[in-house]
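Mind looking over this structure? Questions follow.
Every protein chain of the complex appears in place save one, which is left out.
Let's turn to subunit A:
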Amino acid sequence: MHELSVCMELIDQVEAIARSHDAERVDTIVLRIGSLSGVEPGLLESAFEMARLGTVAEHARLRTERIEPRIRCRACGLEAEAGPSDLRCPACFGTDTALITGDEMILARVELLQAAD
C-alpha cells in the first residue's frame, strides 16, 4: 500500500502549482497511470481522500486515466498493445521488445479555481 506515499508527493506538487498560480483551491487533478507503474488507480483514489485533507486540494476531484502497455518489437518493428504479464511481440513472439507506454505515473493536469479580479 504505497499509494499514500505517492499521494503525498502528488499533493506536494499540486500545492506548489496552486501556490505559483495564486489559486484559491484546486478543482480537478488528472493523472496518467500505466498499468505497469505499480500503482492501482482505485487505491490511489482512496489514499487521496485522506491525503487531501487540510490542503488546497481538499475539495478536488481526482481523475485517473489508465494507460495500457504498448510495445515496439525490435526484431520486426511492430507496435502493438500488450498485456501486463506478456510483453512479447504478438506477431513474431519475440521477447526483444521495448515498452513504449504503460509504466508511467504522471501528473498531467491541474484545474485551479481563482477568485476573479
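By our rule, a residue touches a chain if its C-beta (ideal position, glycine included) is under 8 Å from a C-beta of that chain, and two chains touch if they have at least 3 such contacts; residues count from 1.
One rule holds for everything that comes next: contacts and distances are computed from a predicted model.
Chemist: Which choice in "Hydrogenase maturation factor HypB", "FAD/FMN-containing dehydrogenase", "Phosphate transport system permease protein" or "Ion-translocating oxidoreductase complex subunit D" gives the name that UniProt lists for the one chain left out?
Modeler: "Hydrogenase maturation factor HypB"
Chemist: Would you indicate which residue among A:9, A:49, A:68 or A:81 is in contact with the undisplayed chain?
Modeler: Residue touching the absent chain, from the options given: A:9.
Chemist: For subunit A, enumerate the residues touching the unshown chain of the complex.
Modeler: 1-2, 5-6, 9-10, 12-13, 17, 20-21, 23-24, 27-28, 31, 36-39, 61, 71, 84-88, 95-101, 103-116
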